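In this view, the complex is presented without one of its protein chains, the others remaining in place.
Take a look at chain A:
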């Protein structure tokens, strides 16, 4: 079996290769603007921005100006093709790169640059189509916010095939600094088992430091997980035995992602086979996760999770 660990280098290479590919993909057109450039929208925008220049809204004034008619404020470039409330953004070559950064923990985002170029004024009736290409990828860089990557893309807006506006946009995607948990505050462990009359004996045993296995009082069959009936002889009379507390790892996983409430990653969960003949699931603790393997001898250890809950876990045992 070969396993390759995810190292910072491999992440760097992966991201660089993805960025390279997305940059090579060139320009990807987006959805055309839902409406042509129009006076009502210009009026809303200038009112909201407090721009009183009459060349944007007053037809008579605009007709006498150098423009010879209404023009849209150049800074509205991006407005015409925004998806609107609840609308769906068209996919761009940048999406995969941003998603990959998120997946590798660079979840913070801050816009660092926005430069717009206006090739000509837009006039009512122009219908814009945006197109996006990714133009830059740099990092990892140490910044005041944390380690991150700069991603740059350029959007060009076309009207009837003519490039009318463009915008270079850059963001920093960074790994947020981890917040230290406050000491002295013991929270209630969030992952609580449901317990009922059929399983209460097990948890009572755990509280007393016993690993209990259900045993049929009639035919002697051992069973874990327990249940109300003996599927072998139909008896509902049940008792339990206390297991020796040793076992071997039958299978296991190392949980890295996503974060699990009440747990620090990575952590190991194993199916442990007991010499009594049943299997039970629990965490393997007190060793590095790289040391865990199938066949590893373990013994039970009880860990208090909060005021009310103790869980049986497994620690390495000399064979």
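Note that a residue touches a chain if its C-beta (ideal position, glycine included) is under 8 Å from a C-beta of that chain, and two chains touch if they have at least 3 such contacts; residues count from 1.
One rule holds for everything that comes next: contacts and distances are computed from a predicted model.
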Per UniProt record, name of the chain withheld from view ["Cobalt ABC transporter", "Acetyl-CoA acetyltransferase", "NADH-quinone oxidoreductase, subunit E" or "Fatty acid desaturase"]: "Acetyl-CoA acetyltransferase"
Hidden-chain contact residue, picked from the options A:55, A:241, A:278 or A:315: A:278
Missing-partner contacts on chain A, residue numbers: 1-6, 10-11, 13-14, 17, 86-89, 96, 103-104, 190-196, 198-199, 224-225, 250-263, 266-267, 269, 271, 278-283, 294, 305, 309, 311, 313
